[in-house]
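Every protein chain except one is present and positioned as in the full complex.
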Amino acid sequence: MRRYWYYPGCSGHASARDYQRSVALISPALGLDLVEVEDWNCCGTTAMTSVEPRLSVVLSARNLALAEEAGGRADLVVTCNSCYAILRRAQEQYARRREVRAEVDEALAGIGRRYSGTVRVRHLLEVLVRDVGLDALRERVRRPLSGLRLAPYYGCLLGRPRNDFEDPEEPLSMDRLLEATGATVVRFDRKSKCCGGALITTHEEAALELVREVLSEAAAREARAVVTACPMCQFNLDAYQAKVNAAFGTRLRLPVLYFSQVLGLSLGFGASELGLGQRFVPVGGVGKL
Amino acid sequence: MRAVQSQVPGRGPLPVVGEADLDGKFVVTVMELSGEDGLLGCIQCGTCTGSCQLSSWMDYTPRRIVDMVRKGLAREVLASRAIWYCASCYYCTVRCPRGIKLTEVLYALKSLALARGYAEPGAPAPAFYRTFFEVVGRYGRLYEPGLMIGVALRSGFGRLFRLAPLGLGMLRRGKMALLPERVRAVDEVRALMERVSRGLVRR
Partner (left out) sequence: MSEVRIAVYVCHCGTNIADKVDVAGVREFARRLPGVEVARDYQYMCADPGQELLRSDIRERGINRVVVASCSPRMHEATFRQVLESAGLNGYLFEMANIREHCSWVTEESELATHKARALVAAAVKRVRFHAPLEERYVEVNQKALVVGGGIAGIEAALKIARAGKKVWLVERGPSIGGKMAGLDKTFPTLDCSACILTPKMVEAAQHPKITLLSYSEVEGVDGYVGNFQVTVRRKARYVREEDCTGCGTCYQKCPKKVPSEFDGGLSHRKAIYVPFPQAVPNVPVIDRSNCIRFQTGRCGACEKFCPRDAVDFEQEDEFLTLEVGAVIVATGYETFQPQEAPQWGWGRYENVLTARQLERLVNASGPTGGKVLLRRDGEFTDEVPKSVAVLHCIGSRDENYYPYCSRLCCMASLKLAHLIREKTGAQVYSFYIDIRSAGKGYEEFYTRVQAEGIQFIRGKGAEVLERDGQLYVHAEDTLLGAYREVPVDMVVLSTAVTPAPGAERVAQIFGIQRGQDGFFLESHPKLEPLKTATEGIYIVGCCQGPKDIPDSVAQGAGGAAEVLSLLTAGRVQISPVVAEIDAEACSGCKVCVPLCPYSAIKYDEERGACGVNEALCKGCGTCVASCPSGALSCRHFTDEQIYAQIEEVSSL
């Protein structure tokens, strides 16, 4: 078993509990030991960064410091694209901007903590594709999802701004992972477009247009489901689908799954233990494979 | 993608400004706060606008915002609608041919608008950001019911009613915790926030 520190993020304990359940199921099966960081706090996300650009840096720094204190030189794994981008942004700002570093160091010292910049922040998708490896995944597939057409949706923050994992324009890791389960991955030009998650509560009208953009292409390409790697994206595409249909007269009915759930299905886990029931657009036949 | 429309900004042309109205220090403030000192190198190509999925909702396009910042049109920028439409998707940032991290600049502008009181208190985005801030200050983590109610208190109960079905739907699907989770050392979180936000917590 390979040990990682795990940062579930706020949604992991709320709107994305089904995501967490599926992660908790598949990771031991794949030799991953994900240990939740004790007493973590909100990373700050876009909202706090907009209130004050350094706020999410210092909030994230506490989480990073906690992972470092926990020791073992293990990587910090996240499952939310927003947490991923915000934690990495904190690291980048801390490393590049001297004044930010001073402020963070001082603030952390004030609460008796220290961040040294050694912990690596990684998305679970990266860990699966790189550490576990596609070959190993393929070997463990018990129920190949042959014939299932899936649209991989990456959203904004897995590859943007730049990082050492994904391409900002044409990410591919989830394509490869889903192919490994035996599913058919459809071409998806809008796979890294924005779904408007950050605006859905404040500018719903605008955000719904973006949701429609993403879902319409997935539907046009005859995908049976959209697959995401982020609780924000999942929630937005799932919970607002009815509103999109109402607003634009569309008839979209696309279940929105997490990649961990799809992987779980192929590994042989059942739909309900993977939390497939917990969504607005029912999974229908997809879960019965 | 919105229906194709060449939408000339709703606000019409920039207000005529006298030299005295231009805040020469504004660009420096923005560069310092955002850590993005490349603003002066913008070539006004509009790649940012063309890459932004929210451009057509904005009163000033992202490119124009950059130039307005450089020229010192501080009031117009901070009171603009454009900055609140940024979804932080980072497309402009990765595509800007001059490497300007515009998303960072927009964070800074939103923050300045809040701090300098340009953002109307009832406007949805500022209300959302302020509430989010308070909720995290209280619990150390996000608490969705708290966020919803807080936003409603700020921007009118009509919103709460509109949000209610969604909240119920979430509850039913086990997607919302009824009771807040609190970070044990929430004092630590509060101390950190207090330190960086310079008093915003109380605003």
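Order as written gives the chain letters A and B; numbering starts at 1 within each chain.
Simple rule for what comes next: contacts are C-beta pairs under 8 Å (C-beta built on N, C-alpha and C of every residue); 3 or more make two chains touch, one makes a residue touch a chain.
Worth saying up front: this structure is predicted, and the values here are computed from it rather than measured.
Screening B:T49, B:S111, B:S155 or B:S197 for touch with the missing chain picks out B:T49. Residue in contact with the omitted chain (choice from B:Y60, B:Y90 or B:Y118): B:Y60. Here the missing chain is touched by one residue of A:E69, A:E169, A:E205 or A:E273, and it is A:E169.
Taking the whole complex into account, chain A touches the unshown chain at residues 169-170, 189-190, 220. Residues of chain B that touch the chain left out of view are 1-2, 4, 6-9, 43-52, 55-56, 60-61, 63-64, 94-99.
Throughout what follows, only the chains that are shown with their structure count from here on.
Centre-to-centre separation of chain A and chain B, using mean CA positions: 22 Å. Residue ranges of chain B in contact with chain A, taken from their complex: 1-2, 33-35, 53-54, 57, 84-85, 87-91, 93-94, 101, 103-104, 106-108, 110-111, 114-115, 124-125, 127-130, 132-133, 136, 140-142, 144, 151, 163, 166, 169-170, 173-177, 181, 183-189, 191-193, 195-198, 200.
Across the complex, chain B is touched by residues 10-11, 13-18, 39-42, 44-55, 57-59, 61-62, 85, 93, 96-97, 100, 103, 106-108, 110-111, 113, 156-157, 160-162, 168-169, 193-194, 196-199, 201-203, 206-207, 209-210, 213, 235, 239, 277-280 of chain A.
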